[in-house]
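One protein chain is absent from this view; the other protein chains keep their places.
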Amino acid sequence: MEAILQIAVLAIVPLIFLSMAGLLPWVSGVLVVALEGFMLLGAFVGAVVSSLSGYQSVGFLAAIGAGLVIGAVMAYVMVYLRADQVVAGIAFNIAAVGATSFFFALIESHHGKLTPVRGGTVSVPFLSDLPVVGVVFSQHWLAILAPILVVALAFVLFRTGVGLRLRAVGDFSAGAHAAGVNVGGYRFWATAASGALAALGGAFLAIVSVGDFTENMTAGRGYIALTIVILGRWKPWGAAAGALLFAVAEGLSVVWQGFAGLPSQLFLSIPYLLTLLAVTASARASHGPVEEGRPMTVWA
Amino acid sequence: MRLRKPPVGTHGSLPADAIRDGHGTSGVSSTAGLDGETLALAVRGVGKVFGQVVANDRLDLDIRPGRIHGLLGENGAGKSTVIKILGGIYRPDSGQILLSGREVSIDSPYQASELGIEIVHQESILIPSLSIAENIALRRQILGRLPGSLSNAFVKTAAELGFELNPNSKVSTLSIGERQRADIVIAMMGDAKVIILDEPTPIMGPDERVSFFAMLRRFAEQGKAIIIVTHRLLEAVEECDDITVLRAGHAVATWTSKTFPTEGGILDAMIGSSDLARGDEAKRPPTEWTGAATLSVRDVTLRCSERLTVRLPQLDVRPGEIVGVAGIEGSGQRELAALLVGQRRADSGAIQLLGKDISTFSERELCSAVGDVPDEPSLACAAELNIWQNLSMPELLWQPAVGPGKRRELKASADGAMRLFNVKAPNATTQVANLSGGNKRRVVLARETHLKSPSVIVLTYATRGLDARAGAHLLSHIQTLANAGTAIVFISSDLDELLTICDNVAVIVDGTLGDTVPAAGLNQMGLAAAMLGLSGADTTDVPQTNGSALQ
Partner (left out) sequence: MTTSVPAGRKAAWINFGAWDKTAAIGVLAAVVVSLIMLAPLLVLAGVNVGDGYRVLFGASAGSSFAFTSLLLSTTPLLITALGVTLAYRAGTFNVGGDGQIIIGAATAVLLFPVVDGLPVVLGVLVMVVAGTIVGFLWGAVAGLLKKWRSVSEIISTIMLNMLALLVVQYLVSGPLKGKGLQYAASGQAPTNMWLGNVGIGAVMIPVGFVIAVILVVLISAYTYYSGWGWRQRLVGISGELAARQRLKVTSMQAYSLALSGGMAGLAGVLELLGNQHRVGYTFSPGWGFDGLAIALLAQGRFPAVFPLALYFGALHNGSQSLQSELGLSGNFVLLLVGLPVVVAAALIGYANFSPRARRAPASQTKEA
């Protein structure tokens, strides 16, 4: 049981960062299919920098920085150059696999095997002493931060003017423009921030969850995060609940591997089947921001 | 009928001829009217060019405080452009704008409202997914935590105007009318000096219109300047203090303080020649319609949304008959058209086309049997394709294959159709994306009413986007088609149009279609009343009046 919880926590944290990274620009109308690529990049930068610098936090910071820069580049391409968001996103993901594989091999050939710095575990007083569920409260500090991120994003989106503007931009950009909102600016920064968040999720995956970087290690998590956003109906707490569902499935599949002589692939397929089922069950009922994926039509 | 030239106005306006020549409006930089009163807003020599299209050309406007100023003009006369310039959406290429005598530059919609210019756009710019209160917060430029009560001023103004609106309701749950009311309240709740309303009245009923103008008058009396853009001459003459007519981007005539010429005179200024008099067209001679209906509808219902269910108890259109469907926009006309052309299937009831149930028709048969002119050209022609490809769509889509030889034939007939329908484009291989809205509509009309030879044609707001001249041509074209035996369903909200060309008219109110009655026995007032559901479908009971000055 504790093992399941431990795996679930390690699985859920990247998914939460990632689904928030997908949600933020999506609400403003930008469909960031490039999430997968941002994450992979963050995993790569986080693993390399933390290994080379010897400081874990430097790895996280570098991942955030790299994510922000690449996120801003992709934001410029998608928002201001009005590239098709799905096309540019998928292509970026392909390129990200190539780039990270190439550079990782290159760096390892110079420096030898890289090993990211482990550690950083924080225990919440009292709660971490609880039986069984205590393991949830004795985790890496970023894992403790993840729920705070969800709450913060929910607050910003639904209780502040900035959130109002983000939602307005995604729903009816011409109206938002007329109300004095810089449509391109909000979309740009939401997308750049998405790059940073996804990269942080990737760095967590590489440094904390796995402890290594491997080629294409994100294995479709970016796309799963997009489904989680749909499942959560474009609301932070909804997405967090979706992430939880996936993390538990992943935990179960790992724990049950080799169980009762069934092929391990059966369990490994659970998250993917679940995604298909979940999207099938919810797709028609829900719809996202009106302008999702559309090129900006406001000129100012 | 020969229209008279507009007479000379008494206050600061010159004969239309003189103004048209570009000489002689009051001094270019003057900020006061001739009577010395300070202008609330003065537009001086404003020009705006889009590519090769001149939208505004040395445009002058004098807007006085405390008055309702009507802005008239045909489609494309430059009304919307000057409003968007005043609203900070466009920047003028030349000229200046003076607000209370001070030159201002309006760089954004937000700045316009900071300067005291509020615009109620034709289509609401409220954000659908936010509540009215949140929309107000959005315009207030609040970035941090939202304050608890944004809506006090809104509630107060709404009550003043006699509107019942809950500021916490989501805009997407409001009807079009409610959205417009919310827009008006938001424009009025501040201390704006100039309030501009872009064609606000078409979606209002007569009663609403009366109280709307009464409300405008109250605000004008508080010293606000009000500009109202309208197509309706009569309305402008009755309700406005001053009227400016725009044509080809110029202000061609201005009359102040209710010193208007006859409607004919204003129309003459708008159109620029007197060869067009739509109102003069004779009504179609009354005919006794018998024989088998081409299109026949019985007890059809279609639930479209929570708000709207289309109910069509009975509708018959016979060969050669033009049946008008009159109604306020958004009463279910689009859905009605979608049913009649076979796009949507009814929940219950039967639609018969040429004696067979419409659901037994294949897509291909529907395409050739039914001409379909939807309200949006984007529903009928593909912007990415050429003109000839759009014109040949029935063949391209439904022939097993179209080879090079057949393509040349299609291109040739497309060329002919382009000339006939006056589609303005270099040639038939021009992408439709590069055409103006009116030309796109012409492409659709050419295909659906000319290249195809359908048994029935359904036209939805067919004259929209066309100027008066092209509109008149279209109406006579439709009559020619009917005379040749085509059954026609003519969906419109324009009383004039409906009474001019229809043989029979049915009124649609809130999705429910009434009985068809002969158009000959109808008049504008009666029809308008019926469209608002005031007297049901029994429009002939309304006493005849000489309501329209155009007839």
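Details
Every chain is named by a letter (A and B) in the order it is written, and numbering of its residues begins at 1.
One rule holds for everything that comes next: a residue touches a chain if its C-beta (ideal position, glycine included) is under 8 Å from a C-beta of that chain, and two chains touch if they have at least 3 such contacts.
Note that this is a predicted model, so its numbers are computed, not measured.
Contacts of the undisplayed chain with visible chains (whole complex): A, B. Within the whole complex, the absent chain has one touching residue among B:155, B:234 or B:402, and that is B:402.
Only one residue from A:99, A:162, A:210 or A:244 touches the chain missing from this view: A:99. One of B:176, B:210, B:382 or B:484 touches the chain omitted from the figure, and that residue is B:382.
Here one chain is not drawn; of A:19, A:173, A:209 or A:275, the residue touching it is A:275.
Within chain B, the residues in touch with the undisplayed chain are 50-53, 55, 75-76, 78, 80-81, 84, 90, 338, 341-343, 363, 366-367, 372, 374, 378-385, 393, 396-405, 407-409, 433-438, 440, 465. Mapped onto chain A, contacts with the missing chain fall at residues 33, 74, 77, 81-84, 86-88, 90-99, 101-106, 109, 215-216, 219-220, 223, 226-227, 230, 263, 265-266, 268-269, 272-273, 275-276, 279-280, 283-284, 295, 299.
To be clear about the criterion, only the chains that are shown with their structure count from here on.
Centre to centre, using the average C-alpha position, chain A and chain B are separated by 47 Å.
Contacts from chain A toward chain B in the complex involve residues 159-162, 164-165, 167-168, 171-172, 174-181, 289-290, 300.
On the side of chain B, the complex with chain A involves touching residues 87, 89, 108-111, 113, 121, 124-130, 134-135, 137-139, 141-146.
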